[in-house]
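Missing here is one protein chain; the remaining ones are kept as they sit in the complex.
Presenting chain A:
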């Protein structure tokens, strides 16, 4: 399995419309729903909110990784959105988030391969250069290309 198995072009939004955390999560969740990976959207949204309530997934450096584990998720997916002027994510460094990787994971999943992929992604996002290349990307193909490096 590769990250590009989880993150496909239809799950990417180069310019996120929402201007609040909730709107953005809702928007990206719609992409995952349209992709057919959800049985129902609301339980997944609830799982995202439950996670945000524990602590913000805005980890700083302009990155947010909202993630939800739910029975409503059929298959693991990653949606990605860019918000050029940033969206407030109650991040640890108070900076707005520009790069949003939103993760959907089934409650009970066979194997943990997808978790390994997400682990790789998480580690890669620490890399300044990788983040900069994501921000520099202009097309979905660019994003997929970067994702395939992982």
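One rule holds for everything that comes next: a contact is a pair of C-beta atoms (placed from the backbone, for glycine too) under 8 Å apart; a residue touches a chain by one contact, two chains touch by 3 or more; residues count from 1.
Note that in this section contacts and distances are computed from a predicted model.
Participant: Which name from "Extracellular solute-binding protein", "Anti-sigma-W factor RsiW", "histidine kinase" or "PTS system fructose-specific IIC component" does UniProt give the chain that's left off?
Facilitator: Listed in its UniProt record, the absent chain's protein name reads "PTS system fructose-specific IIC component".
Participant: Considering the complete complex, identify which of A:3, A:29, A:100 or A:125 is in touch with the unshown chain.
Facilitator: Answer from the full complex: A:125 touches the omitted chain.
Participant: Of the listed residues A:71, A:112 or A:149, which contacts the missing chain in the full complex?
Facilitator: In the complete complex, the chain left out is touched by residue A:112.
Participant: Provide the residue numbers of chain A that touch the chain removed from this figure.
Facilitator: 51, 54-55, 57, 59-60, 65, 67, 69, 92-93, 103, 105, 112, 115-116, 118-119, 121-123, 125-126
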